[in-house]
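All protein chains but one are shown in place.
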Amino acid sequence: MLAALLVLAFLGVWQAYTSIGGPGELILPSPLQIGEALIDDRDLLWDDFLVTATEVGLGVLCALVVGFVAAVALHRSPLLRRATYPLLVGSQAVPIVVLAPLLVFWLGFGLGPKLAIITIICFFPVAVTTLDALDRTDPDRRKLLRTLGASPRQVFWWAEAPAAAPAALSGARIAVAIAVIGAVLAEDSGSNSGLGHLLKQSNGQLETARAWAAVVVLAAFAVTLFYALVLAERRLLPWAARPGGSPR
Amino acid sequence: MLAALLVLAFLGVWQAYTSIGGPGELILPSPLQIGEALIDDRDLLWDDFLVTATEVGLGVLCALVVGFVAAVALHRSPLLRRATYPLLVGSQAVPIVVLAPLLVFWLGFGLGPKLAIITIICFFPVAVTTLDALDRTDPDRRKLLRTLGASPRQVFWWAEAPAAAPAALSGARIAVAIAVIGAVLAEDSGSNSGLGHLLKQSNGQLETARAWAAVVVLAAFAVTLFYALVLAERRLLPWAARPGGSPR
Amino acid sequence: GSKEDDIAGTPQTQKLTLMLDYFPNADHAGIYAAQASGAFAKVGLDVDIQTPSDPSAPLKLVEAGRADLAISYEPELLLARDKGAKLVAVGAIVNKPLTSLMALGKEKITRVEDLRGKTVGTAGIPYQAAYLKTILEEAGVPPEDVKTVDVGFNLVPAMISGKVDATLGAFWNYEGTQLQREKKDPDIIRMETVGVPTYDELVVVASEETTKDRGALVRRFFQALRQGTEQVRADPAAGVTPLLKANPDLDRGLQEAVVRKTLPVFFPADDEDPFGYMDPSQWRAYGRWMLDRGLITKEIDPTSLTNEFLPGAPIGNEREGLD
Amino acid sequence: MTTRSDAGAQTPTATGAPGGPGAVRLDGVAFAHRPRRGGPVPAVDGLSLHAAPGEVVALVGPSGCGKTTLLELVCGLVAPDAGTVAADPAVLMPQRDQLLPWLTALDNAALGPRLAGVGRDAARTAARPLFERFGLAGFEQARPDELSGGMRQRVAFLRTLLAGRPVLCLDEPFAALDALTREELRAWLAGALATEPRTVLLVTHDVEEAAVLADRVLVLSPRPARVIAEVAVDAPRPRTGTDPAVLEVRSAVLEALR
Partner (left out) sequence: MTTRSDAGAQTPTATGAPGGPGAVRLDGVAFAHRPRRGGPVPAVDGLSLHAAPGEVVALVGPSGCGKTTLLELVCGLVAPDAGTVAADPAVLMPQRDQLLPWLTALDNAALGPRLAGVGRDAARTAARPLFERFGLAGFEQARPDELSGGMRQRVAFLRTLLAGRPVLCLDEPFAALDALTREELRAWLAGALATEPRTVLLVTHDVEEAAVLADRVLVLSPRPARVIAEVAVDAPRPRTGTDPAVLEVRSAVLEALR
């Protein structure tokens, strides 16, 4: 309740700021103008949302798989870690502008390069948090499982993976939140639809209210994905849930 | 040693790929061409690097502070969490294109908007990992400290903060790795120097090898920052270091 | 170029990937009109229109063979050729510079001289920085009297927020129309009027290989594109409809206004010239300017452009070569 | 003395008890754990316990009967579902030592003074002699995971003593120690309490230990815990396990437990 009031207050201040000066609606529309755009352009937003949602959904899946697999591989093999971890870190410094033509060359103009871009952007938080958590596994726990007859694979599944799961899910939540912006960047090239495309077109046409409406949809989508993972965590890792049960 | 060989093999494959076909040097130069550009343009790269390094350094500092403070605040106040956490998540979905004009309006063309962009991009992993780790503090530890007479603030500094520190540093390492690309995005507007600016210019002039040389410098910088934090963690949190001591 | 094929005996449909220079907009109205009216299909082309990640990507992807044709800019093409790219301009779709110096009415910048002591926003493109220098020199304004700042693609917002007094890089047909519609009363100075040699802002680019082996493809493309562009000229309102249909996020009012304004430069100034005609002597002059400014390293090559695939153009380049 | 009744907030305890610092008073207290699945688990029910300042009360009872829960109630870490809890500031020595992994053994022991505002060096100086007294010399700089089980327990014991609170809640303080070390620590504790009395609630499975150290031994029922017998130990101190009075108390308690 109080939380809703705080959010309303935030919107109120914004509205007031735009009406008494502010940078003008071409740069920052008021919440009411954005709301209007949301309603007027709902068909357009919905169609583009479906496109972007598909990209994000598939991209996040790829990113999670790549992130987890990378973390496990680097955790298992110190050699691999020394050789490839710096490259993975470095991959985060490669801007889309130099990457995009290469991806188009390799993967064509379809969904391929978009998924690749989302994956490159999103796998990293998952890989880092998961790897760190795997490294932090209590060595005594590993020892215990070995005396109980566990193979290295079993040690992983019974002790290391569950212990690393909460941190991995922190990484996954970061990933889903930034996947949306990843899709926007990915739609820079080779797309004729999607919220990112809409956003840039609207921005280019000074339809700023519509651009912000697209931002609102994107943000709502990111928040939804984020909290969906919070809920999933409660179900998947009941033992890790805080007794207080306060939402993350 | 073996790791160095693996990296060399990677470069070798790349070199071979570019010489027997590949997408052409306008899209993907060979390692040798990039190396040449690194040497030929070293003065240019160095000057621009200094600019970008300043932005990244200050931006990362801001991001770390904002991320930690946000995590602590949301951890302390469930009300604040309900009201603002979704907004923080949503902030990750706001693309630079709509943000940049606003930041320029507020902060002009100087360092201000660049720090703001880097902060917005980088605070998030820090905030999420730190908040999650704070939430996961063992309640028994909290209880113990209270019976020892600790105030809530002392419980935080003596029990919660150290317990959350390793996860927070995971987040910080993600943050420094992506700060570099944040600077590149930030230099898209309102800058006349910096590696991002150089990269954009070189790319626009089809000086692809120089653009990739800038990418190499950026990546090396990201990797350096990342491993600097790994070393810092060993010093700051000796109790959290793995006995094996394998590099993270 | 190969001359064996002609359009009359239309063979089976061929796929053609066309990369735009930027997001779809009014400059591309003729392309979408050709697409929608079936002009491309009639010449046996199945055109796949793609947008690039940044304006340099189309040339790279044509060079790499991932796109058959790309829309680019004359200066960009000359830069690419200077870098050794085997690319050729095969026709213009806008025959004049669009890049302009622009300022909001309230800034009272109507002449280049008015820039003295002002801040100019640029898109961070080196040859446009050279434009600014050229026009300032031409007007006798010392370049150090003008502050420049690279605002990326935020030219219009930078003006609106009052952080720059003028910009160099916005298109008179697009941003100019936009600002007029927003009642910002822009003052626009076109480059070719203040000392920059004229050039073809938007050109269609193909690889040398394509011009050698698949000239018919290009020829058919231009034939259809002329039909599409003529439909737009005949009825601009109806002409932009296909563009809007394909890109529902575009605003009809704005795009139609832009198209009306751009119509004159969609066609060569001289009616004698075929659609898409590029004037080699103008190219030569512009190339020399680029060389003088240190933007390129050598005189441009006559094979940088060819008009041989244009509708109504004689086969071959003999009409008026560069030399 | 702070009073907490049902539905009271889980505030830390405060000082200032009538009748001297160290009084503990539980009246008709009930508490049930609420596990994540399944119904509530009543751990304490209708339990009353009064300890005068300076008194040593031993609590014995079957495993899982609610002893740890009882100490948490006394320390104000959980609020009772019914009844009232009034206790002076109490420090808990938990069953699992709960040493902080980021502090050295010495700093763990000196935690109480540090939290009370004593400077780092002063706190360490205060802890060091006891460290040696307890056979931990040479391990001041060791991290908790570099200590043996019994060493950890001794550090935790030290931390509890140094916290300087009027009430000590000791949850099996000597369970991980060998017979000799245990006896030594017991003797030390008895001596320390003689010179500087504190109220002690001692949970132990070692009935002999209870008889040697306590003024009174309370026998608790199986879950939920209630006091089912109270045995006073009327023997002069220092006592040993072979004193007749101690043996007598021992058999009385064992009898009550059965």
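Letters A, B, C and D mark the chains as written, and numbering starts fresh at 1 in each.
Operating definition for what follows: contacts are C-beta pairs under 8 Å (C-beta built on N, C-alpha and C of every residue); 3 or more make two chains touch, one makes a residue touch a chain.
The shown structure was predicted, so the numbers you read here are calculated from the model rather than taken from an experiment.
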| item | value |
| --- | --- |
| Residue, one of D:L177, D:V217, D:V233 or D:A252, that touches the chain absent here | D:L177 |
| Contact partner of the left-out chain, one of D:A79, D:A142 or D:A235 | D:A142 |
| Touching residues (missing chain, whole complex) on subunit D | 33, 35-38, 41, 60-64, 67-68, 95-96, 135, 141-143, 146-151, 154, 171-172, 175-182, 205-207, 254, 257-258 |
| Hidden partner interface residues of subunit A, rising order | 140-141, 143-150, 154, 158-159, 162-163, 237, 239-240 |
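Operating definition for what follows: only the chains that are shown with their structure count from here on.
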| item | value |
| --- | --- |
| Centroid spacing, where centroids are CA-atom means, of subunit B and subunit C in whole angstrom | 38 |
| Chain centre separation in whole Å, for subunit B relative to subunit A (CA means) | 16 |
| Interface hub residues of subunit D, defined as touching at least two other chains | none |
| Per-residue multi-chain contacts in subunit B, two or more chains | 23, 27, 97, 101, 105, 200, 203, 208, 240 |
